[in-house]
Every structure is written in C-alpha cells, then in structure tokens.
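There's a structure below that I have some questions on.
One protein chain omitted, others in place.
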Amino acid sequence: MAIVVTEIDRADAAVAAALGAAGVATVHEAQGRTGLMASYMRPIYRPVCIGGTAVTCEVAPGDNWMIHVAVEQCRPGDILVVTPTSPCEDGYFGDLLATSLKARGVKGLIINAGVRDIATLTEIGFPVWSKAVSAQGTVKETIANVNVPVVCAGALVTPGDVVVADDDGVVVVPAAKAAAVLEKAKAREANEAAKREALAGGVLGLDLYKMRERLAAKGLKYVERLGDA
Amino acid sequence: MAIVVTEIDRADAAVAAALGAAGVATVHEAQGRTGLMASYMRPIYRPVCIGGTAVTCEVAPGDNWMIHVAVEQCRPGDILVVTPTSPCEDGYFGDLLATSLKARGVKGLIINAGVRDIATLTEIGFPVWSKAVSAQGTVKETIANVNVPVVCAGALVTPGDVVVADDDGVVVVPAAKAAAVLEKAKAREANEAAKREALAGGVLGLDLYKMRERLAAKGLKYVERLGDA
Amino acid sequence: MAIVVTEIDRADAAVAAALGAAGVATVHEAQGRTGLMASYMRPIYRPVCIGGTAVTCEVAPGDNWMIHVAVEQCRPGDILVVTPTSPCEDGYFGDLLATSLKARGVKGLIINAGVRDIATLTEIGFPVWSKAVSAQGTVKETIANVNVPVVCAGALVTPGDVVVADDDGVVVVPAAKAAAVLEKAKAREANEAAKREALAGGVLGLDLYKMRERLAAKGLKYVERLGDA
Amino acid sequence: MAIVVTEIDRADAAVAAALGAAGVATVHEAQGRTGLMASYMRPIYRPVCIGGTAVTCEVAPGDNWMIHVAVEQCRPGDILVVTPTSPCEDGYFGDLLATSLKARGVKGLIINAGVRDIATLTEIGFPVWSKAVSAQGTVKETIANVNVPVVCAGALVTPGDVVVADDDGVVVVPAAKAAAVLEKAKAREANEAAKREALAGGVLGLDLYKMRERLAAKGLKYVERLGDA
Amino acid sequence: MAIVVTEIDRADAAVAAALGAAGVATVHEAQGRTGLMASYMRPIYRPVCIGGTAVTCEVAPGDNWMIHVAVEQCRPGDILVVTPTSPCEDGYFGDLLATSLKARGVKGLIINAGVRDIATLTEIGFPVWSKAVSAQGTVKETIANVNVPVVCAGALVTPGDVVVADDDGVVVVPAAKAAAVLEKAKAREANEAAKREALAGGVLGLDLYKMRERLAAKGLKYVERLGDA
Partner (left out) sequence: MAIVVTEIDRADAAVAAALGAAGVATVHEAQGRTGLMASYMRPIYRPVCIGGTAVTCEVAPGDNWMIHVAVEQCRPGDILVVTPTSPCEDGYFGDLLATSLKARGVKGLIINAGVRDIATLTEIGFPVWSKAVSAQGTVKETIANVNVPVVCAGALVTPGDVVVADDDGVVVVPAAKAAAVLEKAKAREANEAAKREALAGGVLGLDLYKMRERLAAKGLKYVERLGDA
C-alpha cells in the first residue's frame, strides 16, 4: 500500500521566493548549518537560483510511475523533490515531465537519481538538481508515497518545507522556521556587505574578525623560516 | 599478439547520422532500453549531439599507442571508441590526436578513460565523452587490438555499430538493427510531439496515459492528511 | 602547536606566469610527467588558465580558520593551496575570502575540499579548483600550519613552488626546476606546432612518429576480417 | 547552541532484543522495506547480530567531543548512533570509548564515519558498524546535539527507536511500530521455514510462488535457442 | 518482451572444475589477460574457489523476479550470473534462493548488485561474489532475459562459458577456449613451481627473468645517494 497526501501545509510563497533569492549558502548559515543535501546534487545548468515549497515523491528503483502521480499534487511555486526508495541513477525524468511541471507553475526538480533530456531542459529553462545524468529509461509498475516526509540526499524533507537550490547545491528549511530563517538571512546579507567592502579595501579578516589574539592563545607561532620552528 | 581488423561492416552512414539527430534518450528507448554506457561518460562541452559508426580501440593502462594505430582505420562519419584493458583515468588523448581525427572526418571520441587539452578541443569543436579529464601523460609500449568487439563503460561495442552521443551520454546500436531502431525512434518522436502539446496545455499524464485505474488497483490511496492514512 | 612561515622562496613570477600560459598538459610533460594533482580537482568555471607561486595552508576538517591566517601571507602573483588534514568536502571558501584574496592580487585557489558561492566567484572572475562544490559552513576552532610543505590531492607542494591550473587540472613545479621546465615547455610547444600542421594535413601519426616498424616488431598483425586472426 | 535531551521514549527492551534476533533482512521486510541505512555501513567483524534502542549523537567533522557527552545518556540495551554534521571518515571512536560504553551495557555502535582500534574492539567483542576504518584522530572543540532526531546514512533515527544490525547492515524501526513489526517478523520467519524446506527438497520458486502464469502474461517466452527468439 | 533460452552449450564440466582449481589469477593470465570482472566484485566469505558453467540472468533494478526463472535453467555444476539492466545495489538474493540453487547443485552466484542473509549463506557454504551487501528488498514486476549474452561487471558472459571465482575475484572463459586455456593454466602452474622454489631460495627475479640488461637499455641508473642522480 502507498498513499498520496493531498493537503499539505506549504510555507508562505513570498518567504520561499525570498529565501531563494538569498541563496543556498546564506540560508544554510542562517538556519544554523542544517538541512543541506549531499554535495553530489548538482544543477544541470548554471547559473540558476530558485526557492519554492516542497512536494515530495518516493519512487521505486528504476520506476518513475509516482512522478506522474506527484505532478497532480504540484501547484505554482512548488519544487518537486523525488527520491528513490533505494539508490538508483536511472533517468527518471525528461522533457515531457518537465513540460507538464512547467505548465503547472513548478519552479524546478530536485531528484536523488538521474535525469535525461538535459539539452532540452536547459533550452526551455527548467532547472534540475540531480545525482546523475542518465538516459536510462524506467518502468511504471510499483507504487510509493507522495507527500510524506522523505530523506533525500541526506536531508529530511517534509512536504511544504522551503527548498532553496542554486549553483552551490540544495538546502531545506522547515516550513515553521522559514520566516525566522529569512530574517536571519537578510541580517546576514546586510552584515556581509560591510565586510565585503572592508576586505575589498585590503583589510585582513584577521583584523576584521579580531582573530589574532585567539590564534596566539591556541598556540599559533610565526617563524621566518621552516627551520626556525 | 594483437590484431588490427581493417575491414568492418559499418552501419549505413545516413542512418547513423539520423540516429544522432534523434538523440540518446530516444534511441535508447527505441531499441528497448539497451546499449547505454555508464552515466560517468560525460561530454567535455555542451550542447553536443552526434551519431556515427564505431571504430574500436583497446589500449593498455597508461599507454595510448594503439590510438595512433586506430586513427588510420577511421573514415569520415566514424566515431572512435577507446577503452583500456583495465580501469585507467590517464589523459590518453589531446589536441594533436584530435587534429588528426578531425582531418579524417571523424565525428568524435568516446573514451572510457581520461582526456586532456579540453580547452582546445572545445575551441576547435571536437567532442569527447570521457570518464575523466586528466593531463596525465601516457607511454607507447604495449600493443592491443583495434576493431575487435569491446566492452566500453558497460556496453558491448562491435566495430561498425552506430554510436549516438549527446548531453545525456552515449548509446550503442548494433549495425544490423540500426535501420529498424531509426524507424522506431522516428515513430517515438512523432508520438511525443502530440503528448508534449497536451501536457503543455495542462493535461495530466495520469489522464493522458490513463494511469488512474491501474494505480488504484495496485493499492494507491489518496488521503487529505498524513494522519488519515 | 602550529606554525606560520613568513618567508618563503618564491619561484620567479615571470616564469610562473609563462608556465601558466603553457598550460597543465604541456608543463606536466615538460617536467617528466610528475607533479599532477588528482583528476577530481576541477575548476568551477571554464575556460581558465593561471600560473603562480604557492602559499600553502593546512586546515582541520570542517574548519577554515587557517585560511584567514594564510591570506595575510599571500602576495600578488600567488596561488593559495589549501588542503584539509583529513578528507573533507565542506565549503571552506566563499565570496568574502575571494574578495580578500583578490584585493591582495592572488590569482586563484586550489582547495582539496569544497567551495561555495561559485556563482559569485564566477561572476567576479576568481578561479577555484576544488574537490567539491558545497555550501556546508565551517568553524574556526583548530589551528594548523601555513607555508609548510603539504600533500594536496596527491601532489607534494612546497611553498614557493609554481602551480599551474587550467581546464585540464592542476600541476605543481618545484621552484628550483621552474626555469628549466619552462624551457622544455617552450621547446615542446614549438615542436608541437609543426606536428599539428602535418596531422591537420592528413599525415598519420603512425608515419610522423615512425611507429610502424616497432609495432610490427611487438607482434601487431593486420587482418582483413576478425575470423582471419 | 546545542542540546542534550535526557529523557527519551525507548522502545521496549525485549522487543528490541527480539527484533535483533530476527535480523536486518527480516525486520526490513516486516516493516515494509523502509528504514535501511546505506549499504556502505559495514560491521568491523562477523558474524554479529544485535538489537537495541537508539541514543543519537551528532558530531562535527573531525570532532568526537559529543560522543563523550552521549555516553552518559546511554543505558543498558542501548545502541549508540553517531553521525557527523557533514561527511567525514575520521576515526572518531576507539577502544577507550568502547570500554566506557561496554561498562554501561551498551550493545554496539553505529557510526556514519570512521572507527579505529578495530583489532581491540574485535577482541573485546564490541561491535561497530561504520562507513570507514581510519586511525585519524579527532579534536574536542565543537558542540552538537545529543538525542535529537538525526539522519544517519540515509535513515531517519529518532531517539528510542529500535536499531537492528547484523552482517547485512543496519535497519531502524520507529519505537511506536516496534511491537507490530516484531509480530510480522515472526510471521515471516514461520512462513519462510516451510518455504525453505520445500525449496531444499527441489520445489521451484516458480511453482511454490505460482509465478508461471503471471510471467507468461507479461510476455515471457521460452525458446530453445537464442536464434529462435 | 523477454526470453528464456532453455538450451545452452555448456563448457565441459570437468574442464570448468579444473579451471576453478587453477584459480582466477592463473586462468586470467592463461587466456591472455582478458575476461576479468571489475575488482568491486568481492566474495562474501574467504577462502573460496569455484569453477562452473554460466547461466546468465538479467534483472530490472530493484526487481529479482527473473532469478526465480533462472533457477529452473540451472543444472549441477552451473554458476548463476546475475546482472541488473541498470546499476543497482539492492539485496536481490538471500537464503531462500540459495537453498533452491544448492538443491539444484549450483556452485555459486555472481551478482553485479547486492546480496543479503550473508551470515546464513556463509554458514551453509553457498559462495556469492557481489558488488554490495544490502538487505534492501526487491519486487517481482518486470521481466528480462535469461540465458542471453550479458555484460556483467565489465565482462562479457555468454551462457555456457566457464566462470572461475576465488578470493581474487571473477574471470570468464569462453566455452570454446576452455580446454585450451586449461592447458595453458596447467603449463603456467608447472612453470611457476620451479620459479617459486628459486625465489624462495633467494634468487632474485632480476636474475631469474634476466631483466638487468633490458632495464639498463631503457635507461635505469643505479646511484648510491639521491643527490648523485
């Protein structure tokens, strides 16, 4: 047996979009360095940067049937998150499914497996983060769950969570924390602008962040030559 | 001892080119989901799409001597397929060999190993699909076979077979089946155009492919909330 | 305890730049096929080609503190080489550190770990070769050495050595050999120009390099058909 | 900030032990093929088979400080589950920590990282499932959470869940489902005994499971010779 | 559509067994260093050494249905060779299937995927060489071919070929060459016995194989100290 959950609590769309604009590194830091997917999740083209709300979809290895089921659950502003129930790099997703998701206003796909037709996906501007690129076809035989919590590429994704994805990878923000994380992300950005200017002007991080004393206390020594150590 | 086979039965050049235009995913499906090389075989630049006839070349690990031998066996419209006799990621191939292959009308290189000079290869437009990019030089000491059947990146390649390669990877079509596969690939493309239009217009795959009944029969349930399951 | 060595013997800047112009494959060959880093070290954008003098920096896993220390030791024309004391793919380096290095005239970063903010780094043109792209944040708790010899991605790097990095990867040239290697690299380039022209004109490598006799002596046989072997 | 949760709802100890006796494959099937950790989690010695209740522990990369904190939270019958906040293969755990856990009646360790002193651990009979064996030492600088839900090697582990580990790997059973899963596991075992006997006596699975008709309906054909297909 | 070929030309059983006794390294050398499967194919227990005739079986990813079909095609002295149609590490095979194969006199299993119940398989002495150990369960939905030529872990296997497997891995010998390869393997073994004795007595390979002159001709120099080079 498998289920499709039809009502999920989506994070606020504007917050999701704003987190998308902040980018993965900033959002990841803003929420305390959690929620990052594995670094093997790479975008099929660059640059790219999106934020949206998660619809989750389990698939059996080598079987993309449930993606068709999940499409119906997607709304404008969503990001579809697909993960196989055991590791698989087959090409679950191609230009027809992308056409369908695009028609529903979906912002992109996160798939812990393979994707194909990437030339077309690049051309039509439908972004995908995947574990692999593979033309390997899949079957439609086994059912699995849609819109239940899943672990995708090492990160827990609950339906409705915010997903942010860009050139650096993919991060997940729990819906309940999205607004607070956005606040912190904005503060971080504001804070970084001043730092960037100082560093660009030649100020050293050692001084800007006042690190010298603590480094010395840890035992760091400066010597002129290696032999002097 | 090793041999070079000088006469091979190439698939029809027009068929090979037409399969190249159809692309890897379509061709792979059209021939029943066989013949795909491993997903680690990636192009050095994108987008790119070729179809041609295979000249095969074994090489010893860290030894590119036989590629020089294989060049002479190549004709316009061919694609050179190189695989080491044990796994190796050295840079067997660079701009001089590409210049030579280009001069002979060869369409590209498939190498289950490393390639170098990729900036130049990109500039002159000689496409390569490889396991790695590596500047590691190779020697010229050990002979091996040219134009015998080889297993390259998990796929069996018989000299003269059609090789199709694009952004999605590499697929091999046995020469004897090439025309029939092209037929099916064309039918598939025609068929997909109508589907694409329907999906772009908002029709769901669930309805287009009449999946709902079979999904229900398998036991798929729709619930409003996770707790309802 | 850990040390920072403040005086290192840098290779000649002009020689380093000239080696950079020659490129990784040529330099690697010119110095006898040594000094190449592992092929997993990939540039975040292409095409790119640099040569400079190494400042080395050890970092603890998940801890980028020492990069801030290393920045101060960098001078115009340097390339920063960072390697963790045990394998780690976290995102040690982003746009703020790049801004700082750029302000100091540093040509690029080689890091046997992860990098983030790659969209910005691409935009501002600060090249990085890394093992991974990852937004994973790091701490500042553990000290390590700056400007001591390190093994980075399989290659020994002594501070002051020449580092050459391009689309093909990264190679290290000991400072003491830099001038001689440059000489050989230039000779190689000159030599290759003539070969390239011959090959472009249709001359076979088999003839250009006079390989046929030696191949036959090794036992290579030409047969018309596979069955003839 | 980080927290240590001191009160967790452990699954029943007898149920956990009984699930341990049933083994990973049976338990994984009994709960609907979920909860399995990645196949790279391997035991340091074989044969071995345990079941217990999870105490969870996050650690920073290259930093085993929190394991010392987690030890205090462990009780007899527990299994300690450790996962780094970003991927790391350092040797977080050795014979001293094992001595401490053994003294507290802990049944074993599951660590999504490296372990060392495996000769001693084997000798004293303290089982560990890990991603790597590595002598690499770690620091004690960064705090993280103990007894919060974690994703370990792809599986969600909530403190108090049952962990079953044997030669085949590691599976997690949510505490609330443990009794029901045990029931099904026993039924499965009873059921398999009869099947095993039949198969040992030469009955074919094709007949025992009545597969022939369904295979034929799917299109399976029997031919005498490959040419006959 | 998929087929099961019921009549295959098995290599001579006595030859297969004798090749098994010779072991993988010797057989691999005797047939000219071909036919070796990838080094990731490891036995579940050691020591172990078998030789038999191949029955081949394709399986869909995550689907072990066809193994049940293949069992019926197996005869005493056979070795079952299973490979998924795209990469998969699920646990396709466990103690029930092993019981069935054992009852039919099958010598072992070669599977380019995962295996489970390895404690039991070790206990009952049914050897398996696999890519992974995994308890992950599989479905029975998709048909595929039995007893057609397959590529398994990089090696081409034609039904009836001899498969030799031991602690070093797995090698395939084409049925038509089996007798000749056995001849060479025996010659090699005889030849090695004398060498082993000489080497055990302190004779150097340099002298036994008369390598010194050729090494000098290649340019090998002996120096007392590194500085002397």
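Going in written order, the chains are labelled A, B, C, D and E, and every chain counts its residues from 1.
The working rule: a contact is a pair of C-beta atoms (placed from the backbone, for glycine too) under 8 Å apart; a residue touches a chain by one contact, two chains touch by 3 or more.
The structure displayed is predicted, hence computed values, not measured ones.
Asks: Among the chains present in the display, which ones are touched by the chain that isn't there?
Replies: B, C, D, E
Asks: Using the touch definition from the top, which of C:A14, C:I124 or C:L156 touches the missing chain?
Replies: C:L156
Asks: Using the touch definition up top, pick the residue from E:V24, E:C74 or E:C88 that touches the left-out chain.
Replies: From the options E:V24, E:C74 or E:C88, the contact with the absent chain belongs to E:V24.
Asks: Check the options B:T6, B:T34 or B:T142 and report the residue that touches the missing chain.
Replies: Within the whole complex, the residue contacting the unshown chain is B:T142.
Asks: Please give every residue of chain E in contact with the chain that is not shown.
Replies: Listed in rising order, the touching residues are 23-25, 28-29, 33, 36, 39, 42, 46-47, 49, 166-169, 171, 192, 195-196, 199-202, 204-206, 209, 211, 215, 218-226, 229.
Asks: At which residues does chain B meet the chain that is not included here?
Replies: 60-63, 85-90, 134, 136, 139, 141-142
Asks: Tell me which stretches of chain C touch the chain missing from the display.
Replies: Against the missing chain, chain C presents residues 33-34, 36, 38, 85-87, 149, 151, 154-156.
In this section, only the chains that are shown with their structure count from here on.
Asks: Show which chains lie in contact with chain A and also with chain D.
Replies: Expected: C, E.
Asks: Degrees of rotation, nearest 5, to put the Cα trace of chain A on chain E?
Replies: Rounded to the nearest 5 degrees, it is 180.
Asks: Which of these, A-B, A-E or A-D, makes the same contacts as B-C in over half of the contact pairs?
Replies: A-B
Asks: If you average the Cα atoms of chain B and of chain E to get two centres, how far apart are those centres in Å?
Replies: Chain centroid spacing, chain B to chain E, equals 28 Å.
Asks: Find the geometric centre of each of chain C and chain E from their Cα atoms only, then give the gap between the two centres in Å, rounded to an integer.
Replies: Roughly 40 Å separates the two chain centres.
Asks: What are the residues of chain D that contact at least two other chains?
Replies: Only 33, 36, 85-87 qualify.
Asks: Considering only which chains touch which, label the overall pattern as line, ring, star, complete or other.
Replies: other
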